[in-house]
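Reviewing the structure listed below.
With one protein chain held back, the other chains of the complex are shown just where they sit.
Let's look at subunit A:
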Amino acid sequence: MTLKMTASALAMAAVAATSAAARDNVQVAGSSTVLPYASIVAEAFGENFDFPTPVVESGGSSAGLKRFCEGVGENTIDVANASRAIREKEIKACADNGVTDIIETRIGYDGIVFASQIDGPAFTAFEPADIYNALGAKVLKDGELVDNDYTTWNAFNADLPDAEIMAFIPGTKHGTREVFEEKVLVAGCEATGAMEAMIEGGMSEDDAEDACMSVRADGRSVDIDGDYTETLASIDSNPNGIGVFGLAFYENNTDSLKVATMSGVEPTTETIAAGDYPVSRPLFFYVKKAHIGVIPGLKEYASFFVADEIAGPDGPLAEYGLVSDPELADTQAKIENETTMGEGM
């Protein structure tokens, strides 16, 4: 009995201590694409500063920004990682909850690559049009818009292998999906002429664009809501599968994946930095200004993240696969001056 009493007293003490203990570590959540970079920075930050190592969670850009916008205070996160820019809607949701001053920080660029099993069919070169023909919901066939019924890649492009269409694309909660839709599906939609046909069919331009972004629903295009490891596992069990990955993930798994060129350009940090590779997107993190000075180490973490020795072309992030931002100095100044969104633009 006495043991039990002490045990429950212990729990009580722990509960009582909550109100007293202030949070002393930075909390970060958001995009699973940014997570590896954030964890590398957090680790180096913990090693080089007297602050505790920040906590980095994943969950996707949208989920992270949603938590970011829940309000101001110790029980909300300080930094949201995102593989896309924050949306108007999210800025408004933030403002409604009192999160008004947000510092937007671009850390660099990431390429989105199409890769398949290393021993699988020869998927070595794609055009956006190929991807659209394979995965779009409605395609142009003999001048008419029809539901997509292609089953093999060579049915619409004789240069592609005679293999079943099977693609694993990021789910809608991922920032990667947005880039995939805008830079591949819409581009392919225009290139195949499907978009023009839709507009001629009476759709407004916006509606046509939305229609271009919808993917076929007959099971040949599979949304992956988890991380790239899940996509990789699906590819492993599907010799004909094509997966959408981040460049950094691909570069860490070159022993099992082979990458395809897009519009004739091979994805590398160089081609993305030069802007030649078409499917790339900027990566961001967002800092709550109200937390600077309250949560110890927050500003130091933010400026450490974009320091030349970390995010620069020779830093550990570039080594992992980030394409460093040529305008890094502007970003550094932005954090130094705590310039929020809407200010100094």
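In this text, a contact is a pair of C-beta atoms (placed from the backbone, for glycine too) under 8 Å apart; a residue touches a chain by one contact, two chains touch by 3 or more; residues count from 1.
The rule we apply is simple: contacts and distances are computed from a predicted model.
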Checklist outcome for this item: Complex minus one chain; that chain's UniProt name from "Phosphate transport system permease protein PstA", "LacI family transcriptional regulator", "Aspartyl/glutamyl-tRNA(Asn/Gln) amidotransferase subunit C" or "Dehydrogenase" is "Phosphate transport system permease protein PstA"
Checklist outcome for this item: Across A:N157, A:S234, A:N253 or A:T340, the one contacting the chain not displayed is A:N253
Item to check | Contact residue for the chain not shown (choose from A:N25, A:T176 or A:T192) | outcome: A:N25
Next on the checklist: Across the whole complex, list the residues on subunit A that are touched by the chain not included here.
Outcome noted: 4, 7-8, 10-11, 13-15, 17-18, 21, 23, 25, 27, 29, 32, 35-36, 38-40, 42-44, 46-48, 50, 52-53, 55-58, 70, 74-75, 77, 226-229, 248-249, 251-255, 309, 316, 319-320
